[in-house]
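What follows is a set of notes on a single structure, which appears directly below.
As you look at this complex, bear in mind that one protein chain is not there, while each of the others sits in place.
Just so it is clear, A and B label the chains in written order, and each chain counts residues from 1 on its own.
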Amino acid sequence: MIEIRGLTVAFGAVSVIHALDAVLDAPVCGLIGPNGAGKTTLVNLLSGFVPARAGDVRVNGTALLGMNAAHRVRFGLRRSFQTEQVVEDLSVWDNVQAMLDHVPHALDQVDAQVYRALEHAGLLDCAAVPGAELDLYRRRMVEVAKALVGVPRLILFDEPGAGLDERESRLLRDAIAAIPECFGAQVLLIDHDVDLIAAICTQTLVLDFGHRLALGATRAVLEDPAVRQAYLGA
Amino acid sequence: MTPDSVRRERRAARFALLRMVVIVLAVGALVPWLANAYWIKTLTSSLALAIAAAGVALLYGQLGLVSLCQYALLGVGGWVALRAGHGLHWPFEACVLAGGLVAGVVGMLAGLPALRLKGLYLALVTLMLAGGFQVLISASGFPDGGAGFLGRISGSERLMLPRPAIAQGDGAYFAYVAAWLAAMLALLELHRRTRAGRSWALIRRGEAVAEGAGVNVLLYQTWAFGLAGVCAGVAGALLAGAVGQLDGRAFAAGESVMLFALTLIGGAYHWVGAVIAGLLLRAVPSLLVDLGVNGYLAMVLFGAALLHALITAPRGLAGQWLAALRRRAAKGRP
Partner (left out) sequence: MPDLLPFLISGLGVGAVYALSGVGLVVLYRSSGVLNFAFGALGAVGAYVAWSALDQGWPLVLAALAAVATSVAIALAYGRLLAPRLAERDPTVRSIGTLGLALIVLGFTEWFWGEQPRRLVLPTDAGAIEFADVRLTHTRVLGLAIAVAMMAAVGALLARTRIGLAMRALADQRGLSAILGIRVLQVDTVAWVISGAFAGVCGLLLANIVRLQATVLTFLVIPAFAAAIIGRLSSLPVTVAAGLVIGMLEAIAVLVPGFAPFRAATPFLIALLAIVLWRDVSRKA
């Protein structure tokens, strides 16, 4: 569960997120909004890449803002970036194991954990392939697999399916949707694909110019006239 | 619980490591039978310098860091080894280790303030350090049997650093240095294959990516600096043992620049590149002199080769040749 109270994020004089209040408790939450709404900034804040000007954030009851980025990763926070970040010279297996290196884990569980993550992401058949030779779909799935090792608590996906075709999007969608049940982590998903959000997120937060526009059950949110006007263009 | 492909890859990696050690040791054993006295000495220096080059390659190939002071760290290692050998009468191995460790610590301390800055600043800072060391060592010289901190003695009483008992002769010392080279290369390769290497790879991809994975970027960069320093220090100590003494005038800042340039030319991504760099630093100039070619023309060649390496062959000579070998091998297979 993510509890955000009075969160303000500003760069100099430009306020990107204004006094945001939100409680996100669904297993898979969506985060949508027009470009420049502050979605990526919120994810950057949660993962510790930008500081907060004011406000408070708690994840599963633990205060997040006092921890630095590495500490948050050890706590169980994971994120993907808008552009995939697969390391070219490492194999798929090593890319995922690299993630496990820096979070608490039992030494005899390393292979088992990496195996399980790759299995969930459907990457076992290319485990030894170096990152440089992967196609876009596999690279996106590596990002998913990386999030699954080392007891994740909150996973932030920032447009994880950008550039994938319909079949690949569906595979990605199913993998993400099953994460809470299989790995016990909450997922926060940013995407512009409204169908994807509608299909797997039970709760959605809509941001517009750094303000909360709507928060609630996804269906209700998507039918909200304010949301339709600002974002869906209805 | 690992897929077969991963198990095969790990086996291949272990085999490659073993093959590297065997090849280097074999070279150490065979060359003394094939080469004359002059060439054994030259090649001994080349192998020692290859260790230093391996350190430079680690920083550049694994982390994209440009260090232009590694030859100065070689001087630090040599100084410590000479001081320990003459003043404290430590056994040779201890002198080498001491030289390596001190140079490693100095490398880490030198790297720390600079690592927070842009890559170019690091190159400049290390160049400053190399320049500072040049002034320092020209004035103070290397220990050669005297008393006091600097350990300097005058004229004909200068001592040579005694070689280890098992490697007194030139041929035996060559094999000894080859053994050290194999050990250092193995150390670096083991780093590369484990957590350190994966963390370095993440840092190479981008600092944000590495931090997003919980990597302490500064720690891993500093550690790499320390390792590179150890490589340089060990090389310096071995050079001191090869010649018996070191000359304070031979540690100009330009040597560090040359070492860097030749490591890039040899190839910063494979151990063969480090060996090529060592050969380019010592053996090729000797060869050219033998053939009557002016040594300075070699410098022109190296400059051109550096530009060529940067523009067209980022993996250096080693990268090009190994790729060609792989293509031949692939064609050979049905």
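Please note the rule applied: a residue touches a chain if its C-beta (ideal position, glycine included) is under 8 Å from a C-beta of that chain, and two chains touch if they have at least 3 such contacts.
In this text, all values refer to a predicted model and were calculated from it rather than measured experimentally.
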Missing chain: touched chains present in the view: B
Which of B:17, B:35 or B:124 contacts the chain that the document leaves out: B:124
Which residue of B:188, B:261 or B:284 touches the chain not shown here: B:261
Touching the absent chain when the full complex is considered, from B:200, B:251 or B:302: B:302
Among B:17, B:94, B:136 or B:186, the residue in touch with the chain that has been omitted: B:136
Residues of chain B (touch criterion as defined above) contacting the omitted chain: 64, 66, 113-121, 123-125, 127-129, 131-132, 135-136, 139, 207, 252-254, 257-258, 260-261, 264, 294, 296-307, 310-311
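The rule we apply is simple: only the chains that are shown with their structure count from here on.
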Chain B residues touching chain A - in the complex, by the definition given at the top: 1-3, 5-6, 8-9, 195, 198-199, 201-202, 204-206, 208-209, 211-216
Complex interface listing, chain A residues touching chain B: 47, 49, 69-70, 73-74, 79, 81, 85-91, 93-94, 97-99, 101-103, 111-112, 114-115, 118, 124-129, 146
